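Take this structure, written in structure tokens, and hold onto it; I'll ask about it next.
Excerpt of the complex: some chains, original placement.
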Amino acid sequence: MKTYRRELWFEVPGRRAFINITPQVKDALMESGIQEGLVLVNAMHITASVFINDDERGLHQDYEVWLESLAPHAPISQYQHNRTGEDNADAHMKRQIMGREVVVAITEGKLDFGPWEQIFYGEFDGGRRKRVLIKIIGE
Amino acid sequence: MKTYRRELWFEVPGRRAFINITPQVKDALMESGIQEGLVLVNAMHITASVFINDDERGLHQDYEVWLESLAPHAPISQYQHNRTGEDNADAHMKRQIMGREVVVAITEGKLDFGPWEQIFYGEFDGGRRKRVLIKIIGE
């Protein structure tokens, strides 16, 4: 069995963003030399997500509006968590909707994807340096 | 290490459906001959889900009503994504709630399940041919 590990670093200027990280995951897979196995891609921070969906700008705007309707940022006083001095309780909720991680099959050295699958980093509390972990196991 | 791969194909006549795919996953596991490991089951399309829950018709009706309340299909003009000519933006949201994939432990050649766990394909934008991927790694 072989394993491979890489971190990706991000510093999103605004509060929220969706970033397509499929090229970096493919690059890590190529460097690993693993032909058959699984790759785990996860946010290492609890106010961010890694998820798979469409790379379409309108959809990302819809996600932004939808997540804000399900877990509004303001008023920040509505959340107990924000009494700790944080203002990011909503980000902990948005992350649960969008998920922490994805696991993707590796077949013949490639991400075994359907036609539109793309991997995204979802930032819900930006303005600081944050990481994504890529871990590959296989042979 | 052994690996095994199978695709399942679906063409749901209506817009939405939940289909129990546990028998097909068990069949793939038996054919793989893998005794200990992990199986990944994921939707290969971004308007569909694979999830684990109860095989109870009333619950599935509840999910249908609940998902429609959280991410309504109509009016389709409420979503930017639908300006691309699609009418399925809501399906991209319903899929995030229900999830893309499940990872299940394999122990002594069987799905290592609790008493009520069943694997479902959740279709949120039917009327076209779509796939689920089963990937097993182990020994």
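All chains are identified by letter, namely A and B, in their written order; residue positions are counted from 1 within each chain.
The working rule: contacts are C-beta pairs under 8 Å (C-beta built on N, C-alpha and C of every residue); 3 or more make two chains touch, one makes a residue touch a chain.
Since we're looking at a predicted model, the values are computed, not measured.
J.: Looking at 2 placed copies, how big is the full complex in copies?
T.: Oligomeric count for the entire complex in this file: 3 copies.
In this text, only the chains that are shown with their structure count from here on.
J.: Please work out the Cα centroid separation of subunit A and subunit B, and write it as a whole number of Å.
T.: Centres of subunit A and subunit B (C-alpha means) sit 20 Å apart.
J.: Enumerate the contact residues on subunit A facing subunit B in the complex.
T.: Going through subunit A, the ones touching subunit B are 1, 36-38, 51-54, 56-59, 61-63, 66, 70, 97-99, 102-105, 107, 112-117, 137-139.
J.: Can you name the residues of subunit B that touch subunit A in the complex?
T.: Those in contact with subunit A are residues 1, 3, 5, 38, 40, 42-46, 70-71, 79-84, 89, 92-93, 95-97, 99-101, 103, 131, 133, 135, 137.
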